[in-house]
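Removed from the display is one protein chain of the complex; every other protein chain stays in position.
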Amino acid sequence: MKHLIKNPRDFWAGIMFLATGGLFAGIALTYKLGTAARMGPGFFPFALGVILALLGLAIAASALRDRNKGPGVEKFHWGPVFWVLMPIVVFGFLLKILGMIVMGLFVVIVSSIGSEEFRLRPVVLLAIGLVIFCSLTFVAGLKLPIPLCPGFEVFEKFAMCRV
Amino acid sequence: MKRRDFLVMGGAVAASMALPARAAFPDKPMRMIIAFAPGGESDIGARQQQIVFKRLFGQDMVIESKPGAGGALAWSQLNSYPGDGYTVMGTNLPHIVLQPLEGNVQYKTEDITNVHMYQYTPDAIIVRADSPLKTYADLVKAAKEGQDKVTFAGSGTNSANHVAHTRLNRLMGTKTTYVPFKGTGDLVSSVLGGHVTAAMSYNTLALSQKGKMRMLAVASESRLAGFPDVPTFKELGGDWVDGAYRGVGVPKSTPEDIRKRVSDIFSAINQDPEFRKKMADGGFELIDVTYDKMAAFMAERTKAYVEVAKLMGLAK
Partner (left out) sequence: MELLANLQLGFGVALAGTNILYCFIGVLLGTLIGVLPGIGPVATIAMLLPATFVLPPVSALIMLAGIYYGASYGGSTTAILVNLPGEVSSVVTCLDGHQMAKQGNAGKALAIAAIGSFFAGTVATLLVAAFAPPLAELALKFGPADYFSLMVLGLIAAVVLAHGSLIKAVAMIVLGLLVGLIGTDVNSGVARYNFGLPELIDGVGIGPIAMGIFGFGEIIRNLEHGQKRDVFVKKVTGLMPTWQDMRISALPIVRGTALGSALGILPGGGPILGSFSAYTLEKKLSKYPERFGKGVIEGVAAPESANNAAAQTSFIPLLTLGIPSNPVMALMIGAMIIHGIQPGPQIMTAKPDLFWGMIASMWVGNLLLVVLNLPMIGMWVKLLTLQYRFLYPAILLFCCIGVYSINNSWMDVQLAAIFGLIGYLFGKLDCEAAPLLLGFVLGPMMEENLRRALLLSRGDPAVFVTRPISATLLVLAVLLLVIVAAPSVRKKREETFVEED
């Protein structure tokens, strides 16, 4: 298999397009297709899905030819992926419950772990600084409806939390 | 506000919350959630109320936009907010009747506790200024001859405009074509450019495009102050008084006396002379369907919408 693929980047990109196009076209079939003159909601996405799948096929096929030789796919570094994206996901889920102060500190500190030169002390200082800046700019200044404090009743007492 | 946000996650907790002393309601800022994007008519209406609310009751009214799914995103979350009267939500008719009928949304019409309906914009047929159609009779004649060649631009599918168009077809006995657009702002250029015959919209469009567009007929009870020459559908022989109604709803857990109080607040805002003038200038007709009359009003409107929805093949 491996020696057949002359351009792995193109080959896998082609497979990705083929699969995505197929998926979109397949789901489009569950909507009303209609005719070209009176299109239903499924017509346009079905047509595009098929086109994408065909393009994918062509890209993957051309990657098997010698003259299109290309470099291999670089290694995936799951470390940075995890340390960058995980805090974002957690931020999205918990912002309404824990508020921006907690989640802001969380995002800055946790995402910093993704860097090889991670040192806790400066990162914590940075996080505190950024959270103060964001609270002043976005919540106090621009009055964006972003919860600041955790949503527990104890915090209701603090004036700062009642923005 | 943070506490309330938290309680969104658990409506049950909200329901059991003990309410503070009710004597001086409102004694803190009220949050008004608008189910449409800022700059829309619902948003503009609320921002006008915001000014008067502050003046009359000395508290802030914070407007929060939660647009999405034609309003359905906000309405399906209404009952998850705390029922202390400090979170209210703008509601719109016929949307809250039509959307559940269509079946794509996660709330039912009964889930929305409307406490007050305060304004409406009547349905209207509007053509561009240089359109050969001068009167409603011209339009009927053109529609009978041209049938589906006669086209009406409207905002959205299965929407208020769509319902109005179905009703118009029934009234005229024709099969004209409805052309949906994303919003009223989107369809203006198609009407002005003559790409469609007319617009099925509201009186507000004719007002903002005065000089470039003309109104042929309007679905109000009597002729509109700003348009004394435009006949109503009633005069033209149709039983058609309708349009987009705007009001305010509260979470189901809100106690009766607070519901009543919220209704009173919005009545009071409607009485403010300066507010009345501003709204009239904007083409908003003020009404007052108070909380005690709401059940009867909703029953009557729902019946009317379901009837038309059946014609559209929406409801079984």
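For reference, chains read A and B in written order, and residue numbers begin at 1 within each chain.
Just so it is clear, a residue touches a chain if its C-beta (ideal position, glycine included) is under 8 Å from a C-beta of that chain, and two chains touch if they have at least 3 such contacts.
Keep in mind that this is a model prediction, so the values were computed, not measured.
Checked against the full complex, the one of A:3, A:77 or A:121 touching the unshown chain is A:77.
Only one residue in the set B:79, B:121, B:209 or B:302 touches the chain that does not appear here, and it is B:209. Residue positions on chain A in contact with the hidden chain: 9-10, 12-13, 16-17, 20-21, 24, 27-28, 31-32, 35-42, 44-45, 48-49, 51-52, 55-56, 58-59, 62, 70-71, 73-74, 76-77, 79-81, 83-85, 87-89, 91-93, 95-96, 100, 103-104, 107-109, 111-112, 114-118, 122-123, 126-127, 130, 134, 137-138, 142-146, in rising order.
Those residues of chain B that touch the chain absent from the view are 37-40, 43-44, 47-48, 50-51, 63-70, 72-73, 76, 102, 104-106, 148-149, 151, 156-158, 177, 179-182, 185-186, 188-190, 192-193, 195-196, 207-212, 278, 281-282.
FYI, only the chains that are shown with their structure count from here on.
Between the Cα centres of chain A and chain B there is a gap of 36 Å.
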